[in-house]
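Take this structure, written in structure tokens, and hold onto it; I'll ask about it next.
Omission of a single protein chain aside, the complex is shown with its protein chains in their original locations.
Coming up: subunit A.
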Amino acid sequence: MSEIIRRDPRREWIARNRLHPDNATVLAEMSGGAVSEWLGPNGVVRKNPRAIGFIGPHGVRRIDRSGLQQGGQSPGAAAAARDSRRTVTIDAPAFLVAVVPDMTGGRLSSQDKDLLGLARRVADADADQPGAVVAILFGEHKEDALGEAGVDRVVHLEDERYSGFAPEARLAVLSAVEREMAPRFWLLPDSPLGGADLGRRLSLRLGERAATGVWQVEADHDAPLGWQCTARGGAGSLDIQRPLPRVALALAECAEPVDETRHAAEHLTLSASIPTNLSRIEDLGQVAVDPAGVALDEAEFILSGGNGVKEWDAFHHAAKVLGATEGASRVAVDDGYMARDRQVGATGTWVTARVYVAVGISGAIQHLQGIQRCDKVVAINLDPGCDIIKRADLAVIGDSTQILAALVAMVEQQRGGQRDAA
């Protein structure tokens, strides 16, 4: 290309003339996407103040000065905003902080993330000599954001014998990690049947008096390991301040989760083989529990019916086949289709289900409050504009009776197939 700037007087004239029918297109061409700015003939940036902003809902021009509305740039800018985490790699860590997350349902729980945040705080306290966070994971998992959660190294054991209730096998692994890597701290979540059990076993195996129910950690140079912690004791009635021991079991919200950095999450394998000793505890697997007997606030999977359910027998049958606990909206309870103790919402029960299927429920605000803590919400409804559709992770618009019938048929068919195969 030549260095000479070629001018097109006609186009410039159109660009100046706001009333010209081609004004907008010419401006767009001259500015390379952003209509309000373009490079003038002498290399000066020209601005069209009238092209800035957009017309708001009341017909008033609104100007957004955050730079997000600049036509051509926006996708790139959004991508950059999403990818603003700093990448950190710690090649030669001064020490290790071992974390054993619960991985409920194969993903990091919010308590696990808080715990990793705490581990990061402990590891990064001295910027010159950063420690590395090692996560020890048992069984299969679906988590792909370990690095984002602050994990530098991962020891992942996928063997069958660590699944279910296998405290002795898991403890053998943790002991092997202790021998091989000698982490300075062991952090576990103080959650029943997860870290609470394993962590106490580990602390006694290591001969440490673990701090349990830790909810605050502060740097303290007088303490042997440089940290002071505050722990809940005496059934939640006491705060115990003590030096942080090597093994600590932390409560939820003990620290802020990591959100500024991305770590390597590099996989490690243990060099020593783990001894398989005969376990004195045999896991016979989960027992089928009658879902109707499970309290609504702790049920894992709820099928909830509302005003849109017309055939209640089919609804009850579907709940039975799916193995779901039944819930109901206030309307269904008021109309006498369900018992009062099955009501979900502000006036009923605040549920914590992992999967909540709302059938024919439009989603009154009281109901949506009651399902705030549910992970996945599935809505089956006739009205695509109702509030529960906005909350739902999956919404199916259609007749609930037919969809439930199809779902039941599908589940029964799959179960039948499995039984034939076995």
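Quick note on the criterion: a residue touches a chain if its C-beta (ideal position, glycine included) is under 8 Å from a C-beta of that chain, and two chains touch if they have at least 3 such contacts; residues count from 1.
Rule of thumb we're sticking to: contacts and distances are computed from a predicted model.
Engineer: Not counting the visible chains, the remaining one has a UniProt entry; which protein name from "Cbb3-type cytochrome c oxidase subunit I", "Formate dehydrogenase iron-sulfur subunit", "Isoquinoline 1-oxidoreductase alpha subunit" or "Electron transfer flavoprotein subunit beta" does it give?
Structural biologist: Hidden chain, UniProt protein name: "Electron transfer flavoprotein subunit beta".
Engineer: Who touches the missing chain here, A:Asp8, A:Asp22, A:Asp159 or A:Glu253?
Structural biologist: Selected residue, touching the omitted chain: A:Glu253.
Engineer: Among A:Tyr162, A:Phe301, A:Tyr337 or A:Trp350, choose the residue that contacts the chain missing from this document, as touch is defined above.
Structural biologist: Checking the options A:Tyr162, A:Phe301, A:Tyr337 or A:Trp350, the one contacting the hidden chain is A:Phe301.
Engineer: With the missing chain put back, one of A:Asp8, A:Glu180, A:Glu218 or A:Asp283 would touch it. Which one?
Structural biologist: Hidden-chain contact among the options goes to A:Asp283.
Engineer: Of the residues in subunit A, which ones touch the absent chain?
Structural biologist: Listed in rising order, the touching residues are 64, 66-68, 81, 84, 105-106, 164-165, 167-168, 192-193, 196-197, 200-201, 203-205, 209-213, 215, 231-242, 253, 256, 259-260, 280-289, 293-295, 298-301, 322-324, 354-355, 357, 375-378, 380, 384, 389-399, 402-407, 409-411, 414.
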